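What you see is the complex with one protein chain gone and the rest in place.
Should a chain be cited, it is by its letter among A and B, assigned in written order, with residues numbered from 1 in that chain.
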Amino acid sequence: MQMHSDEIIVATHGRSTTEITSEIQSIVARSGTSAGLCNVFIHHTSASLILCENADPTVRSDLERFVSDLVPDGDARFAHVDEGPDDMPAHVRSILTQVSVSIPISGGRCSLGTWQGLYLWEHRHAAHQRRITVTVLGE
Amino acid sequence: MQMHSDEIIVATHGRSTTEITSEIQSIVARSGTSAGLCNVFIHHTSASLILCENADPTVRSDLERFVSDLVPDGDARFAHVDEGPDDMPAHVRSILTQVSVSIPISGGRCSLGTWQGLYLWEHRHAAHQRRITVTVLGE
Partner (left out) sequence: MQMHSDEIIVATHGRSTTEITSEIQSIVARSGTSAGLCNVFIHHTSASLILCENADPTVRSDLERFVSDLVPDGDARFAHVDEGPDDMPAHVRSILTQVSVSIPISGGRCSLGTWQGLYLWEHRHAAHQRRITVTVLGE
């Protein structure tokens, strides 16, 4: 077994989802690993990762609406407002989703389902540079 | 270290939980791995995985009731209704739970807590065939 590690920086445009599936598949391909496990980890507490339906963009706008209602910006219950009304909601949204996702590798690629895409979900309204580490373990 | 990979197909009966602990334990046993990590990954966006209390089935019916209220079928906020009123709720429920779970292996078995069982949670009302990949890394 071998290990390979790589890093990507994703420039977000504020609250939205950015598909990173092809970047991850490229790292797995370059690693030369045909079978194993690929871990994707985001080094932040106000952006997160989701494996989401990748065919109809409405799924992601519906998801955004649902989560915005569940964790409202400017919620009076939140005391942590240092960076504005979307500061604490971003942390909650991150905790209710994923910071670390492991995907099996088969045939030299992340073996995703037909409708699965991997997305970075920026939870802050401002644009950010988000750092992601990809760790590939396998043979 | 060695790697072993296997796949299972679970036939669900519509929205419900199906315990898959024994299937996963069998794959780990067959792999001959005594210590390491077992990753379980579901290749879908409208079914997911949970590690849940495995003694009292009421825990899972309470959980179903809670999540059904949190993400109601037919919610008028959802625009993605191609496959019916449970389509978008299934995606949200998947994202709020797990698609990928890693469990330590010790003594040739997944080292679960006394009350932990691994369940596939079907979020659609119709029965489906769900594909799961199990990746075992260890020695």
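The definition used in the following text is that a contact is a pair of C-beta atoms (placed from the backbone, for glycine too) under 8 Å apart; a residue touches a chain by one contact, two chains touch by 3 or more.
Note that the structure is a prediction, hence the values are computed from the model and not measured.
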Note = By the document's definition of touch, the residue of B:Ile42, B:Ala90 or B:Ile103 touching the omitted chain is B:Ile103
Key: Residues from chain B at the interface with the omitted partner, ascending   = 1, 35-37, 50-53, 56, 58-59, 61-63, 65-66, 69-70, 96-97, 101-104, 106, 111-116, 137-139
Interface residues of chain A (partner: the chain not displayed) = 1-3, 5, 39, 41-46, 70-71, 75, 77-80, 82, 88, 91-92, 95-96, 98-100, 102, 131, 133, 135, 137
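Everything below uses one rule, namely that only the chains that are shown with their structure count from here on.
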Ask   = Just curious, how far off is chain B from chain A if you go by their C-alpha centres, in Å?
value = 20
